[in-house]
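Working notes, beginning with the structure itself.
Apart from one protein chain that is not included, each protein chain of the complex appears where it belongs.
All chains are identified by letter, namely A, B and C, in their written order; residue positions are counted from 1 within each chain.
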Amino acid sequence: MMLSYNRIAGQSVERLAALSDGIFAVSMTLLVLDLHLPIPSMVHSEHDLVHALSRMSPRIVMYLMSFLTLGIFWVGQQTQLNFLEKSHRSLTWVHLLFLFAVTLIPFSTQLLAGYPTLRVALVVYWANILLLGVALYLSWNCATHLGLLKADMDPGVPLAIKRRITIAQVLYAFGAFLCIFSIHLSIGFIFAVQLYYAIAPRFVRRM
Amino acid sequence: MMLSYNRIAGQSVERLAALSDGIFAVSMTLLVLDLHLPIPSMVHSEHDLVHALSRMSPRIVMYLMSFLTLGIFWVGQQTQLNFLEKSHRSLTWVHLLFLFAVTLIPFSTQLLAGYPTLRVALVVYWANILLLGVALYLSWNCATHLGLLKADMDPGVPLAIKRRITIAQVLYAFGAFLCIFSIHLSIGFIFAVQLYYAIAPRFVRRM
Amino acid sequence: MMLSYNRIAGQSVERLAALSDGIFAVSMTLLVLDLHLPIPSMVHSEHDLVHALSRMSPRIVMYLMSFLTLGIFWVGQQTQLNFLEKSHRSLTWVHLLFLFAVTLIPFSTQLLAGYPTLRVALVVYWANILLLGVALYLSWNCATHLGLLKADMDPGVPLAIKRRITIAQVLYAFGAFLCIFSIHLSIGFIFAVQLYYAIAPRFVRRM
Partner (left out) sequence: MMLSYNRIAGQSVERLAALSDGIFAVSMTLLVLDLHLPIPSMVHSEHDLVHALSRMSPRIVMYLMSFLTLGIFWVGQQTQLNFLEKSHRSLTWVHLLFLFAVTLIPFSTQLLAGYPTLRVALVVYWANILLLGVALYLSWNCATHLGLLKADMDPGVPLAIKRRITIAQVLYAFGAFLCIFSIHLSIGFIFAVQLYYAIAPRFVRRM
């Protein structure tokens, strides 16, 4: 019987982790390319530069928000990969889908920063976050299904991982929904959710 | 007798893997730089933005297609490297040729996205994919020749790897050939082949 | 009792190190994108090109200074991570804050290179370095607090690390303070501090 290529391809968790770290690193750094220097012809004094920089502040907040998003999903993917005994071709492709969504974040961030008053931009941004969440959820299902998880894993892990993804996505969806009333409210809510997950104040340690 | 530099250089599979992951990561993320934001002066309403984004859709499809291409060849290279016991200076240079072809993908993608009606652009894109395939094939031959493969490798592996590269390249060549009739047909066929290799539906698991 | 996601997330020192190396690598290389080629229409002879390149020299010094900054903080972070037994979700987020500051360096460098006569630009640059230092200090406190350090660590290590961060930040702050008298003096002093830390002449080996 012939050996299938698909049974020998994409087995390395280490390579997957290394590619992911590279893509996250580039995406996180590319975000800053969108912070354009104030135009020299409009800056003639210290005061002008302060003014120009303060006019950039919404863009800097957007940048911080996207950095937080990427950080949250980087931690999320890392957590899953830490529980893998080995990889598998199908799981590798689920993660390539996930990484595709990661590379889109600089674009959807620019779109939202460029059109902060248009709902369409916010919906695209949210769809990007949704795709990240769906891919991570699929990845966990795929790993469970194919028996790739470590044997000594705490039995509470699967529930903790799935619950985290679901609750976060419900909160993001609610944030996106708020754009019916106000896009600023929507962005503010999503930003608050990101900060909350990054800082994780003590009273949610138990959650 | 003097020790040759060429016998001590380029021995590390880990370093080769790390450089490759870095180059793939940057190339995959650079592709997105070609997704330019719609021009503000042409967008005055939600409707305008939807319209502008939908006009970008061919470019987004091209981006997805190139991401798939890079993903397929990343998996292909990873699979080979997993079977290496150690590296060798000559093998390292075959992989640098492979990585050179990887760095060209953002350029040939941009070319095809910019000139989707010109055959020359498609032929350049296909030549790039061909170079990737040739380099991978050479790499396997080189590793076999120099005795770099792991001793405990399944005897079916070499055939599985060579068959996969050959079949894929025949399909790509056929896709490129179709541009005699229609470039859109050509792009569609190549895109279908990429999706097929990425998703690998169940009935081909045995192939 | 339910398992908390926060207790299983962000445990891998290796992944944190890999993401950091990626972000430093991209930031260090992006700096060079700001070295624009002399404009062809203004270069007609060898002499013109020499002249154009020499006019770029302040920009090249700024680039070297930022490369040194990134190098110093890369060494600083590496030193801390080498003493970690394992990571923790909170520590991971402190390092993501640190990496956020790293990605801002290309922007604040460009700002200072573009407006070398405005104090605001220097203060922004200094604030960026301060944020790097604060994050590294926090990281060490966090690691000590959570008991993440290796058991066989030399007892002198904590003091050596904290002293280095504090002395360096005092020197940077003094450098920034000098801008009250002259921005060039300020930049010169900070650059001298960077060179001093990079080269570390013999008489400070004991410090």
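One rule holds for everything that comes next: a residue touches a chain if its C-beta (ideal position, glycine included) is under 8 Å from a C-beta of that chain, and two chains touch if they have at least 3 such contacts.
Computed from a predicted model, the values in this text were never measured in an experiment.
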Options B:Ala18, B:Leu37 or B:Val61, residue touching the unrepresented chain: B:Ala18
Omitted-chain contact residue, chosen from C:Tyr5, C:Phe67 or C:Trp140: C:Phe67
Residue touching the undisplayed chain, where the options are B:Tyr115, B:Tyr137 or B:Phe191: B:Tyr115
Hidden partner interface residues of subunit A, rising order: 22, 25-26
Where the missing chain touches subunit B, by residue: 2-6, 8-12, 15, 18-19, 21-23, 25-27, 30, 89-90, 92-93, 96, 99-100, 103-104, 106-107, 110-111, 114-115, 118-121, 124
Positions on subunit C contacted by the hidden chain, ascending: 17-18, 21-22, 24-26, 28-33, 35, 37, 40, 43, 45-46, 49-50, 53, 64, 67, 71, 74-76, 78-79, 81-82, 154, 156-157, 159-161, 163-164, 198-200, 204-207
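In the analysis below, only the chains that are shown with their structure count from here on.
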Chain nearest the global centroid, as defined over all protein CA atoms shown: A
Most remote chain, CA-based centroid, reference being subunit C: B
Whole-Å gap separating subunit B and subunit C, where each centre is the average of the chain's CA atoms: 35
Between subunit A and subunit C, centroid-to-centroid distance (C-alpha), Å: 25
Per-residue multi-chain contacts in subunit C, two or more chains: 22, 25-26
